[in-house]
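Note that this complex is displayed minus one protein chain, with the remaining chains in position.
All chains are identified by letter, namely A and B, in their written order; residue positions are counted from 1 within each chain.
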Amino acid sequence: MLQKLVTRNNITIQGTGSKSMFLVHGYGCDQNMWRFITPQFKEDYRIILIDLVGSGKSDENAYDYDKYSSLEGYADDIIEICDALNTKDVCFVGHSVSAMIGTLAAIKKPTLFKKLIMIGPSPRYINDSDYFGGFSQNDIDDLMETIDSNYLGWSSAMAPVIMGNAERPELAAELEQSFCQNNPEIAKHFAKVTFQGDNRIDLKKLTTDTLVIQSKEDAIASVKVGQYVHENIANSKLAIVETTGHCPHLSGPNQTIEAMKKYLI
Amino acid sequence: MIKKNPLICIIDDDKIHQFMLTRIINQNKLAEGIITFSDGEEALQYLTENQATKEMIPDVIFLDNNMPIMDGWQFIEEYASIKTEIKKKIVIYMLSSSVDPVDIERASTITEIYDYIVKPIQLEAIEKIFKKLETLL
Partner (left out) sequence: MNYKIDYKELYNTSPSGYFCSLPNGTIVDSNKKFLELTNYAREEVIGKKNFTDFLSLGGKIYFENVYTPALKLSGTIEEINFNFVKKDGTTFPVLVNSVEVKDMEGIHLFTQSAVFNISQRKKYEQELLIAKNKAKDLSNQLQEVNKELLSRAELILKQKLELEEFNQHLESKNRQLSSFAHIASHNLRAPVSNLVALKNFYNEDIGLEDKAMLFSKVELVIEHLNETLNELIESVKIQGNKDIIHDPINFDVVFDKTLAILDTQILISKAVITSNFSEAPTITYPKLYIESIVLNLLSNSLRYSAPGRIARIHFCTEVHNNEILLIAKDNGLGIDLKKHGHKLFGLNNTFHRHPDSKGVGLFMTKTQIESVGGKITVESEVNKGTTFKIILKKNRK
């Protein structure tokens, strides 16, 4: 059972520690995103890293379009993995859309996480009557086109050749080194689910102790959005870090680590 | 030439029909005598036992085709094989209550059968037969 999950979500476990830290990447990439963060927590935590189904080196065959047409599908996976690993005292770290995934999981099973850290969260990306998500439907359509036209070495004809082709080991090596390579069809579907979703009401249902880490300049999840998230979660703190871009854990790892450590004492 | 009346044999399991045919023949004094059998096997036995005695062998047989134990067709088959031993010509009429053209056709192909008659046989028909017999025997 556990082996099935390990294959499905490419679960990797590092570090020693009685407490667990469960880090989940957001839209677009995979668990490699955390490589500048994890070394700092290895000593005190058992670190659990996964690739969401459809991303990274997860089992593409497990991508069920019906199941993953809502973030609940991913939330169920999170709960399943925690149960299988028999985790206790978990700190969940979710970037971007995974912050919402963690929220849904925590609502479903309140005892699941002791603490929840959100990096660059957004409960809804598309603007609403008096809500500024930052984007219009047109912008999301534009994103879809961009995803479509970027194969990043992934063409439907090439992929089977690349995947496990013994005669062309250099291709496989290329793949190993290329990050954020996701099947464009699945990427588009995941993008739709992420950027067209609305989890604003779920924020109010969250009871877990939460930290929102907000990048000072983030075009995707602006400070306004970060504030909105903090205001709608009862038990939460907001930490604005001096970084630019939507991935402070990549572009400003030190600041991010500092904010995390401060919260986790 | 003294016209002698023929010896008749009726092979039919239908007792009523046996009775009636016998009555017609006797009433009109057409036969020297009448021997009756209820099935082909009995008749065949009689012929075999008496094959040497000409007087015991009938001149005419009225044979019903539908009888238990051994029916008319089977009788003819067996008769054909002992015919030469009997040393007397027997005119065989096949009687049947069936107008099945298959049966009529079948009868016409068998040399031993002189004619095929549908029951019930009328007096006129019987008289005609006996008249014919005078020329045959």
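Rule of thumb we're sticking to: contacts are C-beta pairs under 8 Å (C-beta built on N, C-alpha and C of every residue); 3 or more make two chains touch, one makes a residue touch a chain.
Bear in mind the structure is a predicted one, so any value in this text is a computation, not a measurement.
Visitor: Out of B:I35, B:M56 or B:M70, which is the one that touches the chain we can't see?
Guide: B:M70
Visitor: For the full complex, which residue in A:D59, A:E72 or A:D139 touches the chain that was left out?
Guide: If we include the chain that is not displayed, A:D139 is the one touching it.
Visitor: Using the touch definition from the top, which of A:A62, A:A84, A:C180 or A:V223 touches the missing chain?
Guide: In the complete complex, the chain left out is touched by residue A:C180.
Visitor: Given the contact definition stated above, which residue among A:I220, A:A239 or A:A259 touches the chain not shown here?
Guide: Among A:I220, A:A239 or A:A259, only A:I220 touches the chain that is not shown.
Visitor: Can you name the residues of chain B that touch the chain not displayed here?
Guide: On the chain B side, contact with the omitted chain comes from 14, 16-17, 19-20, 23, 39, 66, 68-71, 74, 97-100, 119-120.
Visitor: In the complete complex, which positions of chain A touch the hidden chain?
Guide: Here the touching residues of chain A are 26-29, 32-33, 35, 96, 134-136, 138-147, 149-150, 152, 177-180, 195, 218-220, 244-247, 250-251.
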